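Below is one structure; the comments refer to it alone.
Only one protein chain is missing from this complex, and each of the others stays in its spot.
First chain written, first letter: the chains are A and B, and each begins at residue 1.
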Amino acid sequence: MSIAAATNGKRHRLVPPPSPADGALGELLEISMGPQHPSTHGVFRMNLVLDGERVVKLKPVFGYLHRNHEKIAESMSYLGSMPYTDRLDYFCSLTNNWAYALAVEKLAGLQVPERAEYIRVITAELTRLQNHACLGGFLLQDMGASGTPLMYAFREREKILDLFEALTGARMMCNYMRFGGCRCDLPPGWREQAQRLVAEFPAFLDEFEALLNENEILMARTQGVGVLPASLAVNASISGPMLRASGVNYDIRKVDRYGIYDRFDFQVPLGEHGDVYDRYMVRILEMRESLKILRAALADLPEGPIMDPKARLRGFRPKPGEAYGRIEAPKGELGFYLISEGGPHPYRYRVRPPSFINLTILEDMCLGQLVADVVIILGSVDIVLGEVDR
Amino acid sequence: MLGKGIIKGLAETARNFFGSFVSERRLTTVPYPDARQPLAENTRQFPFLVYDGDDWEQGLRCVACQICEKECPPQCIYIVKSKDKKPDYKGQMQFYPAVFDIDLAVCMSCQICVEVCPFESIKMDTEFELSTADRFGGLLFHKKQLAKPNAHYHRIHPTDAAASDAVLAAEKAKQEAKARAAAEAKAKAAAPAPVAPPPSAS
Partner (left out) sequence: METLAQIKARIEAAVAGAVVEMVPNDSPSGQHSLWVDNSHAVAVAQFLREDPELRFDFCSNVTGVDWPETERTEKVKTTRLVDGVETSVEEIRKTKRPGFLEVVYHLYSVALKHGPLILRLRTENRSDQVQVPSLTPVWRGCEFQEREVFDLFGVVFTGHPDLRRILMWDEFTDHPMRKDYVEPDDYEYEPTPHDEVLVKARRSGRGEAGT
């Protein structure tokens, strides 16, 4: 379904789009937004130069949460880094686990059994659901809709986290996937519970859409704001929903067909304008596609083992070489690049953090916009500082 | 009509507001601590040490092999191996941890120690109300605080505990079979001798 169809093609414009200041700049004002600003989604700072209310320069400053995850991982066993990947993008620990497991499996040549692949898809799509739902809530919070949509989103997320807890033992720091499979099998009744959730979720989406999609204030605040043209988006390595909102059809689930994504029938929602509104709508539509995948995966889930018998927990030493594995995480392309020298530790361990790279063009999107819009443009990028700073 | 979307949205909030009094689906929270959500069986918080029998020191399954200490990602386990040995559940003489500390302030509940332990001796607890006024010492748990009976393990994770008991029972049976085979072989070897003492009754 396209965005135009989902919203009956409505585009409102209450205020004229911001036009760049006509040549003559007034007195410039330099302000520092953050790092404790509630709208910055964590400890993130933007050094802004303003002409009146318009942005003429914006430099993001981060690193407040930097703990050199990569260095820590290089002194630790391969398995020992798995719980730390949970803490990168702490909203989506299961997709982080998967990306890391995928890279190590490429490096060591492990095969994941069928059932484990299905469980991975199910958990990853549930993660996407809760991430996108919350992002919608946060974005509206940034626009001034204090709490209400966010709390509705959190209410649904709570149910998904309950599923995660029942499966992995933890709500957010799941540490669930292992090289060559998953740590433990589904507990009894889990599948039915998940099916119930998937059956109920569309009702929430309908409500959420009724609440917001046609809301004139939302449209006025987001349409035509923070436009990102497709060519720049590709050149700047933007990935995930943000890239697709600019109209570029690139979804790693479709392109790389990692795991078993080629077995599912789903569409890739695309935006047309590349503005904040499209970024919001792409995520809403993506949730519906995720539900399709979930329905199919939960129905076909086969029986069988969940670990590659070749996989070893202790004393795991892949052969020398390197591998880059990437997946479509909710925030974009999450990749892990590993170099092994044959030892128990990776020689080089690199995370390709999607929200860090998606910030590259923050300045381009904000130039000429109002300072109040900077907040929602940043919100629509969907960053998590645990991953930006690593 | 301009404003229609907003009215539609307000109708939705009203539905949610009144719905939350009647609909289970719209009410996911409970007033903690007066009411509590039941914990899922797999829930994990912090590790504890399992002991069999009644005496926590004698029954401790841990043999101080220090694998968990080595594998723990944030390095929050501290073990000192004993000088002497004590019998384990199979009756074999084994070392035991003279000191076994876990700094729960550092532990990140990752469960890796549980996975790597070959002796089924460290497991995850579900206790989470551990706040203390002592920032430094209060969360450094010693052997005695960590030791919990197998019955506790059965209470919090019944499925896992049964599986773990089965593993231990199988090991024990295997060892007994081996011992019996060894004894028989010995008896056979010793049979021609006129005064072969019978294998000591265990």
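Note that a contact is a pair of C-beta atoms (placed from the backbone, for glycine too) under 8 Å apart; a residue touches a chain by one contact, two chains touch by 3 or more.
Predicted model, so just to flag it, every value in this text is computed and none were measured.
Partners of the chain left out, restricted to shown chains and counted across the full complex, are A. Only one residue in the set A:Met33, A:Leu48, A:Met76 or A:Ala108 touches the chain that does not appear here, and it is A:Ala108. The missing chain, though absent from the display, is touched by one residue of A:Val43, A:Met172, A:Ala220 or A:Ile357; that residue is A:Ile357. Against the chain not shown here, chain A presents residues 62-63, 66, 68, 70-71, 106-109, 232, 234-239, 248, 250, 255, 318-326, 333, 335, 337, 339-340, 347-348, 350, 352, 356-357, 359-361, 389-390.
Convention: only the chains that are shown with their structure count from here on.
Taking the mean of the C-alpha atoms as each chain's centre, chain A and chain B sit 34 Å apart. Against chain B, the residues of chain A that register as touching in their complex are 12, 76-77, 79-84, 148, 152, 155, 158-159, 162, 165-170, 173, 175, 183-184, 187, 200, 207, 210-219, 313-314. Of all residues in chain B, those touching chain A in their complex are 2-6, 8-9, 11-13, 15-16, 25-26, 28-29, 40-44, 67, 71, 73, 108-112, 115-116, 124, 159.
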